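Have a look at the structure that comes next, please.
Apart from one protein chain that is not included, each protein chain of the complex appears where it belongs.
Chain lettering (A, B and C) follows the sequence in which the chains are written, and residue indices restart at 1 in each chain.
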Amino acid sequence: MKIDRRSFLSLGAGATAGLAFSPLPWKLMDDSSIWTQNWPWVPVPTDGEASYVDTVCSLCPGGCGITIRKIDDRVVKAEKKDSDNANSGICILGLSSPQLLYSPSRIKTPLKKIEGKWVKISVKEAVAEIAEKLKDLRKDKLSHTLACISGSSSGTVPALFERFLKAYGSPNFITVPSVKDVYKLVFSLSLGSPYVPVFDIANSDFVVSFGTGLLDGWGNPAQAFKAHSILKDNKKKLIQIEARLSNTAAKADKWIPIKPGTEGVLALGMANIIIEKRLYLNKNILFDSVTEGFEEFKALVAKDYSVKAVAEITGVKQEDITALVEDFMKAQSPVALFGRGEGTIPGSLHEMMAVNFLNALAGNFNKAGGVHLLSDNSYINWTEPILDDTAYYGINKKRLDGAGDGKYFLAKHLLNRLPEVLNSSETSPINMLFVTDSNPFYTMADTKLVREAFEKIPFIVSFSSYMDETASMADIILPNHFFLERYQDVVATCGLKPAVGLSKPVVNPIFDTIHSGDAVIFIAKALGGTIAESFAWDDYKACLDETLEAKKDIMDKELFWVDESGVFNAFADAESSGKFEFINDKIRQTKPYTFVEAEGEKKQYPLTLIRFDSMRIASGYTANSPFMTKTVADTVIKENDIFVEINPKTAAEYNLTDGSKALLTTPKGKAQVRVHLYEGIMQGIISMPSGLGHSGYDNYLAGKGININELIGQIEDPASGFDAAWGIRAVLVRV
Amino acid sequence: MSETQKVSASDNKKKDAGGTTILFFLIGVAISLALGWIIFPKLLYSKKSQPIDFSHVVHSEAVGDCDSCHFFREDGTFSGAPTLAECIDCHEEAQGDTEDERIFVEEYVAQNKEVPWLIYSEQPDSVFFSHAAHVKKAKMSCESCHGEIGTSDALPIYEENRITGYSRNIWGKNIAGIKKHTWDRMKMNDCGECHEEEIGDKGSCFQCHK
Amino acid sequence: MSKGSKHKDKKFGMVIDLDKCTGCGACMVACMSENNVPFKENESNKLDSITWMRVYKLENGKSFPDADICFLPRPCMHCEGDHGHAPCVSVCPAIATDYDHKTGIVSQIYTRCFGCRYCMAACPYHARYFNWWDPVWPEGMEKLLNPNVSPRMRGVVEKCSFCHHRYQLALDKAYADGRDKIEEDEYQTACTQACPANAIIFGDLDNKKHAVYSLKKNPNTFRLLERLGTNPKVYYHSSREWVRRAGDNYLKHETTKA
Partner (left out) sequence: MDSALIPKGVKRCSLGRFSLWMIALTAILLWGVIAMLLCWFKGLNQTNMNDAYGFALWIWADLAVIALGGGAFFTGFLKYIVGKDELKNIINYAVVIGVVCYVSALLILAIDVGQPLRSWFIFWHANVHSMLTEVAFCLSCYLVVLIIEFLPLLFENPKLDRKPFFHHLSHNMHEIMAIFAATGAFLSFFHQGSLGGVSGVLFGRPFAFREGLFIWPWTFFLFTWSAAACGPCFTILITRITEKIAKKKLVKDNVIDLLAKISGWMLGTYIIAKIFDTWYWAAYTLPKQGFSLIDFYSNNPFYGIWILIVEIFVCGIIPAVILISSKGRKNKRLFMTAIILAVIGVCINRWVMVMQTMAAPVMTFEDWFMYYPSWQEVATTILPVAFGAIFISFAYRYLPIFPQESELNPID
C-alpha cells in the first residue's frame, strides 16, 4: 500500500462525506442562527409577577390618577387609571414617567461642588454643611438673604419650605408663577376673592378660546382632551383665536387668526357689541343688583373699542367679530377661555380680565358649561412657626422681588423681577438660594440676564432629581426622590371641584436620594432652637399624615379627596360687595386697559417671534424623556437644528426656502436656526417651540435646538408685575 | 504487446491505488462520524450543577401536587420555579441535616437571596408558552412536557448549549433529535406536532410567539 | 376550516376618530413603552426611527388663513387583503409574518425574520421598521423592559402587533378562570388605552354589539389606500372632506368615496 497525495485527498473526501452524515454541520448551522436569536448583548427582560399600583402623577400641575404596571419590583409602564372618577387620565408626559424614573440624568447621590467638580457626599454631610452655612448667616443678621425658589405654591412640600424660611427669618420665598396666579388676580379684582376658574368645557356648547392651548398642554391636558372629545361627540363648537394654527386651532371648528397681543382688544370689542346690542339682557344674570361699574365699563368700551377700531387693531374682519359675538351670545352655555398656550408664562392681567368680561356678560359663572369658581381653601392647618428675634427681624425685611408692595401690590411672588434685582446691586442680596421643584435657570426668560444674576449668588442648594441647568449651577445638590418613589400631596381638580391627590411610592428609591420634605425637616433640626421647634415632625411622612388626617384614608382608597366645600356658591357669598365688578377702585389702580407689546424696534426687527407649546415637548421643570423626544417631528428638530415656522410669503421676502439655515436675532440674543415653511402662521410672525435647547440632562435631550428663553426677554405686566411677554421682535437672515 | 503490458500495469497500479483510496475514504468517513456523533455533542454542551440539590419526591410527599409550588398567579400567568417567598414557610429553619439544606438556609434564606435555579425547560424569550392553556384549558398533565422530574429524588445535571445558551432539554438528549416520549424534546416542531394531533392545525405564529 | 369555527373567529380592528385626535403623541409613547421599542440619542431621522405607531401630520395644502392640519395616527393596518393575502405576508420568503385568521392580526416573528426587507418594500403604509442598529438601553433603563414582549435584535423587521401579547395574557386569565372566551374590554391595545382623547376604539370588527362595528359603517369613515386592495383593519373617521380625500389617491375628476 502506497500512501500518496491521492490518499490524503480521499481521506479528505471521506471526512467531508462523513461530516454530511453527522449532526455537526447541521446542528452548527442551526445553533449559529439560534445564537443570532439570543445575542447576549440584546437584553432579555426578567419575568416576574405583574402588579398594578395606583398613584397621582405630579409631573405637571394636572395631577392625574394613574396606574403603574410593575414586574416584581421594577416599574415597566405608566397607564391610565381604569376608572372614570378620581381625575383619572394620562398624557404623554405621564406615560414617560417610567423612563424618567430610570433616566441616566437622575442624580444618584447628594453632591457637592469642589473646585468645579462634583463630589459624592452623604445626606448627613450635606445637611450639616447647609446648616453650618445657614447658622453663619444668622449670626450676621443676614437670615433674610436666604431665598427659596419653589416650583409650586401648593401642597405640603412648598409649605414646608415657606415655613422654613419664615422660622429661619427670611421673607424671600418665591414660587414659579404661572397663568393660575393671574387667574386668581382676575377674580380677586372682580369678585373680591382669588377664585380659581375651572372651565366646564365638556358641557359647553360654544367655546371661544383666546389663544388658550386647550389641546396643547393647558391646565390638566388629559382632562382638557377628554372634554374636547365630548364637545366633538356632542357636535358643539370650539373657536380658536390665535396667530398660529396650533393643534388646538386645527381641531377647532373655526380658527380666527389674530395679531398676537391684541386678543384683549378683541374681547373688549366683543363686549362692546354685546352691550351695544343689549344681548346680555336675555342672559338672566348679574346685572343691576349684582354688578358694579357696569355703566363706566360700558362707556369705556363704547369709546375705545368700536368694532371698526378693533378690526383694525386685531386684523380680524368686522363681520367675523360680529358673527362671533352673535354665535357666542346665542349659545345656551358659551364660555370664553383665557390664558395663552399651556400657561407657563403668566400673561397679561388686563387681557384675561377683558376675556372674562365675556363670561360675565354671558352670565355663565357656576353654570353648566360655564366658568366654575373654586376657592383656594387650604387643607394645611399647621400652627404658626415659632419665631425668635432673628427670625422676626428677618421676615420684616422687604421682599427682594417687591411683591405685594407699591406698584406690585397685587402679586404675592415675582420671580421674574429677581434677575434684575440681583444684577442691579454690586453684591448679591441673596447669600444662599434654595431651588426646589423648579429649573429657573432654564425656564426663565432672558437666559443671559438670569445667568449673570445666578452666578452672583454665593451658594445655591438644589433639590432637583435631575442634573438640569439650575442643578449644574448649584454648590450642593440634595436630590429629591422621583414622584414614583415618594409620598406627596398633589393639589388637583376632580371634575369641577377642588381636590387633593396623594402620590404614593410605587418603588423604593432606586438611588441614594432624599425626599425634599425630609431634607427641609432635617436641615431645620440641624439648626436647632426655634427653627427645630417649628419642625417637630420626625420626618416628612409624619408631617403628611398629620396634615391630611382623616383625608388620608380616602386618598389611600380613591387617590383623591374631594373638597365639596371649596366651590363658590352664590354671589351673595362673595367676600366684598357680593357683586361682579366691572370697574372698581382696585381695578382703576391697575390703569385699565394696557396690553403688552412685543419688545424691540419694528425697523430693526421687522418680524415677531412667538413661542408655541407642544404636548410632545415638556417645557417646565420636568424635561422630555427619550420617548417624548422621539415623537418630535423632523420639522421641529433635525439633528440638533431647531426649526422656526414661517409663512411661505414672508419666507420669500427674506429669501428663505424650506429647511434653509438662518440667523435669528432678537433684542435678547442670536441663534442659528433652520426655517420650516408653514401655511398655518400669519405673515410677519415666526414661531418656535418652547422646551428645547437644554444643556443639562442626558444625550437624549441635551444640545437639541435652542431654548427660546435665550431669545425672549420678560416683559413686566404693568397691571400685575408678572411676566406677560408673549413674544419679541426679531429678524431672520439667511446664512 | 508492450502496449498491453503497459495498460495492465497501469491497471494494476490503479486497482491497488483504488483500494488505498477507498480505505482512506472510509477512514475519513469514520473519523468524521465519530467526531460528529460522539465528540461534538460533548463539546457543544457544558455541564452545570444546580446551586443546591433538591428532591421533588420529598417535597411532593410533604406538600402535595406540583401546583403547591408551581402555581398559577391570579392573573392566569404561571409562576414557574418557586421563589424564596414560597419556600420560607417551611425552611425558615433547616429541615433535616443535609449539606444542601444547610447551604439553602444559610446562604439563601437567611440572606434573603433567591436561588439561581437552572431551568431545564426554559424556552427562549421569543416564546410565549401559556401554561394556562395547556394545564387549565386542555387539562394536560405536567408529565406530558416535563417528564418524570416531579418524581425524581435528585436534580439532574443541567446541560447548556455553549453557542445558544439553551438548556439541552429543548433539543433533547439525543443528538439526532430522536425522541421516545413527548417530553424528550421541546422544539417548535414538537409543539406543532401535538397541536396538529389535538387541534388539527399547528396554529398561527403569534399563538406561541411574542 | 368549517363554517362553525369560522364564525367564532375574531377580526380585531380599530376606528380612530381624527376629529378627536389632537396629535399629542401619547399613543406613540404608550406603544414604545409597552412594546420595548428601542430609542437612540438622535431620532430626528424619521426614516431610521422605530415608531410602530406613528402620528402623521396632514396638511390641506391651502394658504394662510385657509390652511388646515390634521393628525393621523398610523399603526400597522393589519391588512386582510384578499383572504389574508396581505401585501407583506405573501412576500415574506421565510413565513416570518403571517395572517392569523382567528384574530385577523398580522404577526411578525423576529427570530424567524432574516432581514430581507421585502415586506417593507411591499407595505405602502411604511408601517414596518428595520432594526438598522443594535438596540441599546442606557444603564438602568433595561429595567423598563416589558417581559411580555421580546426585544428585537439588529437586522430584523418589526412592526405593530395590535399588542397581541395582551390578547395572550387576557386568554391566560380567562383559561385560569375557567372561561374559554374573553370579553371585549379585556383585550385593548396600549395606544387605545392611553389615548387621552379616547380617539381610538379597538375591538372585534365583526361583533355587531361593539362600537367599532357601527363606527366603521359611518359615511365619514374611511381606510387608508383602500383602492389598492389592501383591505386594512384600521378605520379612520373625519368630518372633514379633505382629510377623507387624503386617505386615498384620487384622480382629479373623481369624488371622494363616501
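We take it that a residue touches a chain if its C-beta (ideal position, glycine included) is under 8 Å from a C-beta of that chain, and two chains touch if they have at least 3 such contacts.
These numbers come from a predicted model, not from an experiment.
Asks: I'd like to know which visible chains would be in contact with the absent chain if the whole complex were considered.
Replies: Those shown chains that the absent chain touches are A, C.
Asks: If I consider the whole complex, including the chain that's not displayed, which of C:Met32, C:Ala67 or C:Cys92 touches that chain?
Replies: Touching the chain that is not displayed is residue C:Cys92.
Asks: Just one of C:Arg128, C:Lys143 or C:His210 touches the chain that is missing; which is it?
Replies: Here the residue in touch with the unshown chain is C:Arg128.
Asks: Would you write out the residues of chain A that touch the absent chain, in ascending order?
Replies: Missing-chain contacts on chain A: residues 29, 32-33, 35-37.
Asks: For chain C, which residues lie in contact with the unshown chain of the complex?
Replies: 45, 47-49, 56-59, 72, 81, 87, 90-96, 112-118, 120-126, 128-134, 153-157, 224-225, 227-230, 245-251, 254
Here is the rule we go by: only the chains that are shown with their structure count from here on.
Asks: Go through B-C and A-C and name the pair with more C-beta contacts between its chains.
Replies: By number of C-beta pairs in contact, A-C is the larger.
Asks: What chain lies farthest away from chain A once each centre is taken as the mean of the Cα atoms?
Replies: Measuring from the centre of chain A, the most distant chain centre belongs to B.
Asks: Between chain A and chain B, what's the gap in Å when you average each chain's C-alpha atoms?
Replies: From the centre of chain A to the centre of chain B is 56 Å.
Asks: Can you work out the whole-Å distance between the CA centroids of chain B and chain C?
Replies: About 38 Å, centre to centre.
Asks: Centroid from C-alpha atoms only, then distance chain A to chain C, rounded to Å. What do you get?
Replies: 32
Asks: Among all residues of chain C, which ones touch two or more of the remaining chains?
Replies: Only 110-111, 149-151 qualify.
Asks: Chain B: which residues touch two or more other chains?
Replies: 75, 77, 124-126
Asks: Of all residues in chain B, which touch chain A in the complex?
Replies: Contacts found on chain B: 16-17, 19-33, 35-37, 40-41, 44, 73, 75, 77, 79-80, 124-126, 161, 163-166, 175-176.
Asks: In the complex of these two chains, what residues of chain C are touching chain A?
Replies: Contact set of chain C toward chain A: 17, 19-20, 22-26, 28-30, 32-34, 36, 39, 41-46, 49, 51, 55, 57, 59, 62-65, 67-71, 110-111, 134-135, 137-147, 149-155, 190, 193-194, 196-199.
Asks: Which residues of chain C touch chain B in the complex?
Replies: Per the stated touch rule, the residues are 95, 97-103, 105, 107, 109-112, 148-151, 161, 164-165, 168-169, 171-178, 180.
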